[in-house]
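Here the complex is missing a single protein chain, while all its other protein chains stay put.
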Amino acid sequence: MRIDELKQKIEGELRDLKAEIEARDPNVVNIRASRDDVIEIARRLSSIGFDHVKAVTAVDRGDIFEVDYIISSYLGDLSYYLVNLKISLPRDDPRAPSLVEIWPSVLYQEHEEHEMMGIYFEGHPRMGRKLLLPENYEGIPPLRKEFKIKTEGIDYGG
Amino acid sequence: MEAEERELELLIGPQHPASGHMRLIAKIDGDVVTELRPDIGYVHRSVEKIAETKKFLQIIPLVERPSLPDTTANNLAYVMALEKLLGIEPPPRARYLRTLLAEITRIHSHLYGLGIHGVMIGSSTAYMWCFGDREPFLQLAQELTGARLTYSYIIPGGVRRDMPKGFADKVEKVLRYMEGRMKDYFDIYFNNPVTRARLEGVGVLKREDAIRLGAVGPNLRASNVPYDVRKAEPYAAYPDVEFDVITEKAGDSFARVMVRVREIGESIKIIRQVLKRIPDGPILHENYEKLIPPKLKEQYKSTGIVKFPSLFANLKAPEGEAIARVEGGRGEVVFHIISDGKTSPYRLRMVTPSFRNVVLFEHLTKGARVADIPAIYGSLDYFPPEADR
Partner (left out) sequence: MQVQEILNILFEPYIFIPLVFPGLIAAFIVLLIIIWLERKIAAKVQLRYGPLYIIKPLGGVIQTVADLIRYLFQEPIIPKDVDKLAFLLTPVFLFGLAYLPVVVIPIGPSYYAFRSDLSLLIALALTTLAPIFTVLMGWASNNKFSLIGSVREGYLVISYEIPIFLSALSMAILYGTLDLVEIAEAQRGIWGIFLNPVAAVNMLVLMYMSTSKFPFEIPEAESEIVAGPYTEYGGILYGLVMGASYVKLYVLSLVYSILFLGGWNPLPQSMIGNPFISGSVLFIKSFILVAFGAFLRAVYPRFRIDQAIGLGWRISLPLSLISIFISLLLVMGGVRFVY
């Protein structure tokens, strides 16, 4: 199917939910949604045939956090297309519902974005535990823009 | 009076002959594993954070390094995403050269995984042979790119070097050598009754679980899911070459090993087609070629080694975001770059196949025996630095 057909199919599926759907050639469909609708959107996308999540990207946009789910399918024609499901979260309340019940493939990725960006995924079984960072790490989540990388040994000033 | 403690907690930790740079926390009841939790992060080097402070071309070696043996996949996926942002396409000869290097890398990455798996189940012969047979491929790569393992060969707009003279004959010699060796491998290792007893029926991954958990690469294809990025969203020269997607039905460790072995055969087929059909032409996009100063351009044309235009030092990508995926030896590499018009990306997301396969450790070892842990670990071809990035 062509990308505009896919876009129409998704629009039809998500008709009653507030979602901005945009198609970018050649194979990406962006869906912008609010965090309240995301679980229902995920369920409906899963029923169309999108069966796994390739990547979860959390972006620090300054006043908001954005969580991008890059979703696709392993089987059939849909495997050519990527659906980019974007959620915006306010900076002072970075909580989002976890999609781990619908797509278990997000387990480790949401965990990583939780510890790197400080976003709390409600319903995720491993919130609070460290995955990649050292166990005794305390401080700003490293991927936030306020965390500046320290360079060592470069100050030549005596 | 405390209850009798039957369960032993075994820390197959970073200091262990067969654990790699990670820790497996295993709870064992007798000889049976009741729970296995992978503890990763020992070699986390924060590639994504560092990439926000480096220039676009400096990020090429940065994203290559975590995924040693299969560096080309990361290099290619990153540059493809960057080219989507820049809005350029490499010339045809460069696309074929990218495919050539990607397939050579796939072969020696599979041999690496097979060798490590061999020594984990006790066959030092498989280990030595696999690593010895990687040598011809590493030397081929050295002739083509100048480096044995971390090539940094693929740059935005094309590739860095052209094929040297006589390269096609050398490649053919190496391919014939590898085909001849396959029979020995089957005689001594793959058809060895002890190997079969250790690997068959061990760590069975059912098809629904493979899809649901998001497994990638040969682990997915061994569970009868015919997904390969080279067919799903063809890139480089893959639309022009013919090859099969190798799948196996059993989903056990032996099936995963067989998928890798047969993929080596498919890669040999692809390399032969690439060498036959490669078109003549430039290896760098014309927008960048015309920016090279004339004296350096003569040098470039005579030696076939690209001289970077000074634009590369401060390459700015337009605002926007791009997603690119590549089928590496271990599985699918996904890059998601968000740019804000500066010389460094605003956000770089790098998802490597080993990171997507970590969940299989927990899932496959339930109810397995202690001796199955290395057998399953090796069959997943998991590389800890690649997962930790």
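Lettered A and B in written order, each chain numbered from 1.
The definition used in the following text is that a residue touches a chain if its C-beta (ideal position, glycine included) is under 8 Å from a C-beta of that chain, and two chains touch if they have at least 3 such contacts.
Every value quoted in this text rests on a predicted model; they were computed, and no experiment measured them.
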| item | value |
| --- | --- |
| Interface partners of the hidden chain - shown chains only, full complex considered | B |
| Among B:T125, B:N224 or B:T343, residue touching the chain not depicted | B:T125 |
| Candidate in contact with the missing chain, chosen from B:Q58, B:T150 or B:N192 | B:N192 |
| Omitted-chain contact residue, chosen from B:I59, B:A73 or B:I373 | B:I373 |
| Residues in chain B touching the chain absent from view | 8, 10, 16-18, 31, 118-126, 128-129, 132, 188-189, 192, 194-195, 197-198, 369-374 |
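Everything below uses one rule, namely that only the chains that are shown with their structure count from here on.
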| item | value |
| --- | --- |
| Contacting residues of chain A [partner chain B, same complex] | 27-28, 51-55, 57, 59-60, 68, 70, 74-75, 79-80, 82, 84, 103-109, 112, 116, 130-134, 142-143, 147, 149 |
| Residues on chain B engaged by chain A in the complex (per definition of touch) | 40-41, 44, 46, 48-50, 53, 211-214, 220, 225, 227, 232-233, 323, 325, 332, 334, 336, 338, 346-347, 349, 351, 355-356, 358-359, 388 |
